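Removed: one protein chain of the complex. Kept in place: all other protein chains.
Chain nomenclature is as follows: A, B and C, assigned in order of appearance, with residue numbering initiated at 1 for each chain independently.
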Amino acid sequence: MSHYHQPHDTVSEYSDIRSWRSAPLIDRVYVGYGLAVVVLVVLSYLLGMFGWLPSDPDDMDLANMLAGPLTEGHLFGTDYMGRDLQTRLILGIQAYFLPGLLSIVIALVLGAALGVLAGYRGGRSETAVTYVTNLVDALPRLVLMLLVIAAFKPGIYTIMVVLGLTSAPTVAMLVQGKILMLRQRNFIESAVALGISPARIILKHILWYNCRALLLIQATLGMAEAVLLETSLSYLGFGVQEPTPSWGNMVQAGANYLLQGNFWVSTAPALAILFTVLGFHLLGDGLNNMFEGKRQR
Amino acid sequence: MASPILEVKGLSKHFAQRRGLLGLLSGNAGGTIPAVDGVSFALAEHETLGLVGESGCGKTTTGKAILKLMPVTAGEIRYRGQDITSLSPGEFRPLRREIQMIFQDLDAALNPKMRIESILREAIGLCEPELDADGLRRRTYELLELVNLKKNKLANFPSELSGGEKRRIGIARVLAVRPKLIVADEPTSALDVSIQAQVINLLRDLQGQFGLSYLFISHDLPLVELVSHRVAVMYLGQIVELGSAPRIAHAPHHPYTSVLWSSLAEKRSREAFPGAAPAWGVFDFERPSGGCRFAPRCPVYAARGKPAECTDPHNTPRLREIEPGHAVACHFPL
Amino acid sequence: MLNLNAWKPVTAVLLRELAVTLALLFGVSLVIFLILYAAPGDPFAALLGGRMLSDSERAAAYEALGISQSWYGQYLSWLGKLLVGDFGVSMRSGQPVTQEIMASGGRTLFLTLGSLVVTLAVAVPIGVYAALQPGGRRAWALTMVAYLISALPTFWIGYLVIYLFTSQFGMLPILSGVGEPQPYEWLYVLLPVLVLGLGNGAFAEVVRYVREETGRVLGEEYVRTARAKGAAAWRHVYKEGLLLPVAEIIASKMPFVLGGAIIVEQVFNWPGMGRLAWQAAQDRDFPVILAITLIAAVVVRLGSLLHRMVYVAVNPRASHE
Partner (left out) sequence: MSPTPLLRIEDLRTYFYSRAKQAFIRSVDGVDLEIARGETLGIVGESGSGKSVTMHSTLGLITATPGVISGRVVFHDEAPRDLLAGLDACTRLERRDGRIMSVEKDNRAWQKQVERNLAGVRGGKIAMIFQNPKAAMNPYETIGAQISEAVRLHTAFKDPAAARERALHWLEAVRIDSPRLRYDNYPYGLSGGMCQRAMVAMALAAEPRMLIADEPTTGLDATIQARIVELLEELKTRFGMTLVLISHDIGVIARLSDRIAVMYGGQVLESGPAAMLLEQSEQGHPYTHALLASMPRAKNVKDGGRLPAIEGEVLDTINVPRGCRFRERCQRIHDGIRARCAEQEPELVEVTPGRRVRCWLYQA
């Protein structure tokens, strides 16, 4: 039985577009959880950067190695060398946070530029951007990364620059879609007819008013990509090397113990990856439903 | 005739027919569709010229060409005596404020993510950048009064407005830059009957108050007859008849105009024009080889046994004045 | 049914698609070449000599082959050899690259296609179900599960699955790929496919895309007319609401699955092209990594070719676009 209730007799004429208050429960849960993850990650990053850590990441507490969670002195237990897992998990964020931001900035700036080029000018530039997009799509991201690794033995920042470059076409396609929608309702033509300069049409009307939600959503999804890529590469042994902690190489290091039945060493970083990526995905999807109006009734 | 605010001579706009990749490879770069083909007319100060015709006849393209929203293939557009056809966008910008357009799509003028207040303020700022905060507010309220909308609408988003309100905000936005000439492309076709009447009265009042000239584009014949001083009937990119509104509606000389008016749903089409051609629902865009373009559908051409002049490519009927102030492009006017 | 009598214009579209694919592969080869050319230690020369050459040796090698030092000269000569199918010799094993790839390529292709089928088989029904009950409790729960699955780190799940099967079923933990067949041989084949199928990170995206596309088509005007006609809605929805989205997913998710294969092959010690690529990246074995990247691009383009064919077969208008 579905229930529909109208509390008041008359309804205010005022703008009801305060979307987060009126958005369905599902979206608010998604965004709430997502924001919680973002705050936690940023805080942990700052903690790691300033060194305020529960304990020294390399200090080996040989007494209780492979301790499970909630042993005294080690909230999240210890790894196979007795090092405190909570500290190493917090430090693990250093490996992807800043590089992730770099990849997001590149993807958004380059993507928006290409999107405007393709959408606003159209014609040859549109075909050129579509060609580049197909080109990037044709190369599986991880395979391309291996090629770059073989060629340059790059650090994580170079890898993230490549990630940014390869994510830009997706952003470009979405921005171009927005411009197409505005063009179909003749909005762009009527702005030109009124006498608004092309620069203001692009920057203010297209990018600021109509694309900011879209770019924010791509940023959150971009960070999830960055986490997955960094952890996968460090799992494969290309990212951060031991003893510097990364969630990827922690899972890898704990793998042998997992196969012998001691789960926690490998599971803790895996859960960290899971909840962080889930957080960014849900935040992106929730914001998308709220602002892009998929579920707006 | 008051001095013409707008003169259009031999205006043409041909769209290249997009050929696929194979078409390009196989050499023929594809023909062109002459959407507008040698259109000429003049519009006087404070006058409303109706531009009427079926969809696809080129009336909207003509309107947009005048506002230089698209490059012109041939012809000349003079605004207040000055040739604006070849002006660069920069040179044309100061003039652009005086020539404005109301678009058919109710949402065209409104950025979906902007509130009404900022939409109006931006338009006002274009024309009077020096206004301070309360100067802007006063001008905004003034515009709302002009289009009789309540102040509480300022906080709303376009998606929260009714059709009529969207159209009025669109008009207010155009008035903000103090135009002289407005090209109105089907301003009321997306509105309900009762709202249409309000918008037509509004446009008429504004014409009286600001001395505006309108180029009123529509496919709604009785509406064009009502609002226009003079009416130009277009068919497949050409003006086939031009004259005063009552005469075009009730005593047309071109067969197409008569068929167009007689096809109104209220009238019984058969008795208005016994010889009406059989069901030729198919509206064929391909041009007949030459001569009069309406020949294949023209009842007079059929009734007169398909006379050769009509389809003679060297004798294409020209728009010629057969009575003072009334011109027609037909060899056998009614 | 599908408009089979439209094959005349279809060939025109497929020709255009092939032309686009060739242009893209040309672009891909250029990108790969530029990466190698810009790399320190001039790996390109290594391609010729099969090992890292000193400066003097490199100059001699160029002279011997009569190609100029300029980058386009090298690119053209390299491209020439590629077109003939000569990918050069693996710097690690000394075997011709084509031979090594032939051996491992089949397994990766099986793994990739198998997992694509798994992803579709699980995600599409969830998406359709969620589209049919937009607000439903169960639909929301299923979508939530989809998000959870696709956020799982593939490698961790791989280890968990191996642990589960080795401890519970007493199987040799790692498929050595050689030696006498294990009791559950087919299981070794199935596990990686399942893990990659669910854990390739595109799972939630597939559910969301199907839910949106099917939902949109159910709301289309022509479906409402079909229901007003008394016809079963599904007969009119399946083309645009299911067939096209699935084709689109195959084309767009192929790269994700190929990428995921590298991880899964590593976890399961699965001797496929992914593992070869990983090894090549470790040892900077350029001929191998270069060949694998090209082949991956070709496979991805085959995916979108398939999508275009389905699109043209279903949508009559496509052949006149």
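What we mean here is this: a residue touches a chain if its C-beta (ideal position, glycine included) is under 8 Å from a C-beta of that chain, and two chains touch if they have at least 3 such contacts.
Since this is a predicted model, take the numbers as computed values, not measurements.
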Chains still shown that are in contact with the chain withheld from the display: A, B, C
Contact partner of the left-out chain, one of B:I200, B:A251 or B:A302: B:I200
Of C:R107, C:H236, C:R275 or C:R301, the one touching the omitted chain in the full complex: C:H236
From B:E45, B:E76, B:D220 or B:D312, residue that would touch the chain that is not displayed: B:D220
Positions on chain C contacted by the hidden chain, ascending: 3, 135, 218-222, 224-231, 235-236, 239-240, 314-317
Touch residues of chain A, complete complex, unshown partner: 1-13, 16-17, 22, 24, 296-297
Chain B, residues in touch with the chain not shown (by the definition above): 54-55, 162-165, 188, 192-198, 200-201, 204, 219-223, 225-227, 246, 249, 259-260, 263-266, 269, 279, 281-283
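Criterion: only the chains that are shown with their structure count from here on.
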Inter-chain centre distance, chain A versus chain B - centres from mean C-alpha coordinates, in Å: 49
Gap in Å, rounded to a whole number, between the CA centres of chain C and chain A: 23
Geometric centre distance via CA averages, chain C-chain B, whole Å: 53
Chain B - residues contacting chain A, complex: 64, 67, 69, 93, 96-97, 100-101, 103-105, 107-115, 122-123, 126, 152, 155-157, 159-160, 173-174, 177
Chain A residues within the chain C interface of the complex: 2, 26, 131, 134-135, 137-144, 146-153, 224, 228, 231-232, 235-238, 248, 251-252, 255, 258-259, 261, 266-267, 270, 273-275, 277-278, 281-282, 285, 294
Of all residues in chain C, those that touch chain A in their complex: 20, 23-25, 27-28, 31-32, 35-36, 38-40, 43, 135, 140, 147-148, 150-156, 159-160, 162-163, 166-167, 173, 201, 204, 208, 212, 252, 254-256, 258-260, 262-263, 266, 277-278, 280-282, 284-286, 289-290, 292-293, 296-297, 300-301, 304
